[in-house]
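One protein chain omitted, others in place.
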Amino acid sequence: MTQNNRLSGGQIDRNTTVNFRFDNRNYTAHPGDTLASALLANDVRLIGRSFKYHRPRGLLTAGSEEPNGIVELRSGNRQEPNTRATTTEMFDGLEAQSQNRWPSLKFDALGVNDLFSNFLSAGFYYKTFMWPTAFWEKVYEPIIRRAAGLGSLSMEADPDEYDKGFRHCDLLIIGAGPSGLMAALTAGRAGADVILADEDFRFGGRLNSETFSVGDQSANDWAAQAVAELSSMPNVRLMARTTVIGAFDHGIYGAVERTGDHVATLPAGKPRQILWRIYTKKALLCAGSTERPIAFENNDRPGIMMASALRTYANRFAATASQRVAIFTNNDDGHRTAADLHAKGVHICAVIDVRKDAPVNYDYEVLSGAQVVNTKGRLGLTFVEVALPDGSTRTLECGALGVSGGWNPNVHLTCHQRGRPVWNDDLAAFVPGSNLPVGLSVAGAANGLMSTYGALQSGAEGAAAALELKDVRPDLPEAEDTPIAQKPFWYVEGCKRAWLDQQNDVTVKDVKLSYQEGFRSVEHLKRYTTLGMATDQGKTSNISALAIMAEVAGKTIPETGTTIFRPPYTPVPISTFAGRMKGQEFHPTRLTPSHYWAKERGAVFVEVGNWLRAQWFPLPGETHWRESVDREVRQTRASVGVCDCTTLGKIDVQGADAADFLNRVYANGFAKLAVRKTRYGLMLREDGMVMDDGTAARLAEDHFVVTTTTANAVNVYRHMEFVRQCLFPDMDVQLISTTESWAQYAVAGPNSRKLLQKIVDPEFDISNDAFPFMGCGNITVCGGLRARLFRISFSGELAFEIAVPSRYGDALMRRLMADGEDFDVVPYGTEALGVMRIEKGHAAGNELNGTTTALNLGLGKMVSKKKDSIGSTLSEREALVEPDVLRLVGIKPVSPEEKVTAGGHLMNTAGPVDAAHDQGYVTSAAYSPILNSNIGLGLLKDGANRMGEKMRLVSPLTDLTVEVEIVSAHFVDPEGERLRA
Amino acid sequence: MIINHPLLGPRDSSEFTYLGDATLINRPDWQAEDAAEAFYEYGYVRDNPAGKHQELWFHEAGDRSWLVVTRDTTTHEISKVELARDVARARGRSK
Partner (left out) sequence: MLDLVAITALGGSEPQVDTVGGITCSEVPGVALASVAARMGQETKASKALAKLISAPAPGIGQHAGDTVTAFWAGPDQWMIEAPFDTHEELADQVKSALGDTASVTEQTDGWTRFDLNGDQIPAVLELLSMLDLRNIDAGSVARCSIHHVGCFVLCRSDEAFSIYGPRSSAGSLHHAIVTAMRSAL
């Protein structure tokens, strides 16, 4: 295809020709083009089908406000739906597809929707698909999803990289048009740290689209020179292809930089897009303005575009939608488009101006006081019907119609913290209100200053004011300074199907209908008609709809109200929000010191918070996890097992008041704990519920090491700092986490001492007398390595925990395995750990569930009444100490093979099964290979007095009823003889 | 949001963990006659002001200081940031 609609001039590189494909046809273009400008240059006006009625649609605009010209980019797993052709930068090899059409763009089967438009008017979802209810999920929704929709997903994982980053500046300037460039020059010359961001790949904004001069240069030459000066300033950072998407609290802005969307192949490791968080002292919004349309009958045909867009395509991209163009306007700016196109050799059929006093022109016809009343052309505009002031009608043959209804300032970011724009009568438009995000000010057309000189001046002044620069009088170039007077003209009277929101197919009639049906608030109008709720957020339609609603209501626009805008300013791919946090790196992973060893052993891992812990260690031939777990339990209880318990939180507590401090945070007493002794500690929340449990080992008078559960390590540390800093600020106590410093292993089972004696250096006696149950101390192992030894047990067996510096953890585990061969040592994982603690009746996470007290867990006596500790007062509340409160019990099925289900509820053997008769519930369940029975722990009303009682364990959701017996929670070694062996 | 840490200067609020009302510093005396009632009030009864609110934030990804932040709940404007330890001492807390 040749570029039939290519004009002269423009800011494209004609020396280079690139190839691209649209709907599987080949075309050529030049660097500097967008996909939109290249399609126009190649005489392609039809780009897609509309959302609801599948009407043929082309381009409406030349910018990010585009509602219609949305396509699927790329192919395979890189396919990206709903991308605006108007902002898609051209490169060699670009591939795009039209969307929402089947089987082809020119013949779309669902175009039939258009014929039934009367049934698909405002609120049609709500009215049509009301009943029967069952039909919604099975019938209506799938049909609607298929019929109405935008692009399609590849259903494959996106293979590209996305990134996140953080930048800081004194002044963020949003938009690099005349006001933004002038602001950046002013701030940059004054030495401020400036970031200038613009969504376009070329800085200059409207200056790139206009033919007038700035100073003694063309507008775009002036812009290029300004950019060159800014590039030379080390304190100015230029961010092209960067959309500032949101204004957040305290001067934080979100921005998306499209670093790789404009290249055919991304270099390895380079991101496609980067989501920046920009911290600013001040920000200046120089976002310009958006031309607004006029609604008239059939105003959505391909070829009907914003007049300013036609001008941009002609001046910047040297492309036109057609060689025969008409203009429909209510203001002088429309005439500027006619003049520019005429100068490029495009035939101007006529300028249709609704004003009776339209400016005269001798190069082409101007129809004053005229209006476009209809258009023709099935897949693209062919004729325009014009009503003349004398009542007659005239038909113009043209391939493009430029529409200009005036300009709306781009106030979006000023609304992001609920700021409301205010109506300006002179401009007949909303301008930023006074309630702006803190630190943000607005300059240029975004602030209602619509002339070029006004933009330059307010940019300079805005930067100077934001940075509190004194005596800065920037040398402003001369520029066009036409006063702007906009008289609103929203739609042509009598039209039936005149489109406002072209992306969501909302017409003037829909807005009126919605009002008649009682939707009086603008927010309701939006939701009922879906106006402004498409991916373009109604940038070209919201204000017109509001004006029509005001008219129907007989109110002024400010009385009717306005909607405000939310982030993001333009759509952002989910991948960009995810950045690097995907797949395995979705969150950071914490590995234990024995991780690599466990991996070699073929361990199955489980995520515990961010930790990966070995869950069990399957041996060859074991086909079910239970085989491995049962073996690990049996072998540990029969001889010795080793488990990595590094993940338990460890907090170093030191200071003269350390013991006193622990007395406050633990419900039980610590003041009298002897040095070289460890004690179980129960920590309550202030409301009396159990927060965590663990141990505290006293290494010296003023030095303890506290352990926490893996899950609560962070919370407990935070809580202890709260107690230290906020409640007892004068206590001499210092806290620091040492979780990561020490590789810690539980060595459990009757042969644990014998195994440890092989590695503990001979000068340390760990016999029962020298190192009794709950003893602790600093020792050395393996020829002088410093280590800590604690004689504590979670399994109920004779057991120790040994800690060495983490770097030696891998080696120590290997040594324990090698030295333990004589004892048939077994590594065990978290499953076996869980089984053994259930067998022993130790409460753990399932029981410390935030609703249990010490009394519930059978630990009521631990709560000391002789001292002040967190939670002790409220733990005595009446309801928490009633005689029949839940108590921890053991649960055993009458037939050992019957399953005990955690979460199942306990009911009396007779009587109804319902909440009113609930007696308690099962918290933990396991198969005990020692008892050869399923067992469980549970919380039962008055449980301590119900030993031996038969009950029903029920789970109505899974249809389970099991006869169980209530027993002591201590299934194994209830007297604790093994521990002390 | 940005919290202007009294020692470290402006820091992103994502580095902090929020706890709530800074009246949590005013822990009652466990030996007082009305201790049960006082702890109930302390634990459960809070003002919920639309406006200035003193609240506790922990600089978890920072220097581990607890801070008392005075924040307007309607605008997020932060008018004062203090070390909680100083506030606690000023409120008469000691050991």
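Labels A and B are assigned to the chains in the order they are written; within every chain, residues are numbered from 1.
Everything that follows uses one rule, which is that a residue touches a chain if its C-beta (ideal position, glycine included) is under 8 Å from a C-beta of that chain, and two chains touch if they have at least 3 such contacts.
Keep in mind that what you see is a predicted model, and the values were worked out from it rather than measured.
S.K.: Using the touch definition given at the top, which of the shown chains does the missing chain touch?
M.R.: A, B
S.K.: Taking the full complex into account, find the residue in A:271, A:406, A:820 or A:893 that is in contact with the omitted chain.
M.R.: Of the listed residues, the one touching the omitted chain is A:271.
S.K.: From the list A:168, A:394, A:555 or A:980, which touches the chain that is not on show?
M.R.: Here the residue in touch with the unshown chain is A:168.
S.K.: If I consider the whole complex, including the chain that's not displayed, which of A:373, A:438, A:638 or A:785 touches that chain?
M.R.: A:785
S.K.: Need a quick check: the contact residues on chain A for the chain that isn't drawn.
M.R.: Touching the missing chain: residues 161, 163-168, 193, 268-271, 274, 277, 279, 580-581, 585, 587-592, 595-596, 610-611, 646, 652, 654-657, 702-703, 730-734, 736-743, 782-786, 804-808, 810-812, 815.
S.K.: List every residue of chain B that touches the chain not included in the displayed model.
M.R.: Missing-chain contacts on chain B: residues 7-10, 12, 14-15, 60-65, 83.
Convention: only the chains that are shown with their structure count from here on.
S.K.: Counting only Cα atoms for the centres, state how far chain A is from chain B in Å.
M.R.: 29
S.K.: Please give the residue numbers of chain A that touch chain B in the complex, ascending.
M.R.: It comes out as residues 249-252, 279, 438, 657, 660, 686-687, 714, 718, 721-722, 725-731, 868, 872-874, 876-877.
S.K.: Where on chain B is chain A touching in the complex?
M.R.: It comes out as residues 1-2, 10, 12, 17, 19, 24-25, 27-28, 30-31, 35-36, 39-40, 42-43, 56, 58, 60, 64-66, 76-78, 83-85, 87-89, 93-95.
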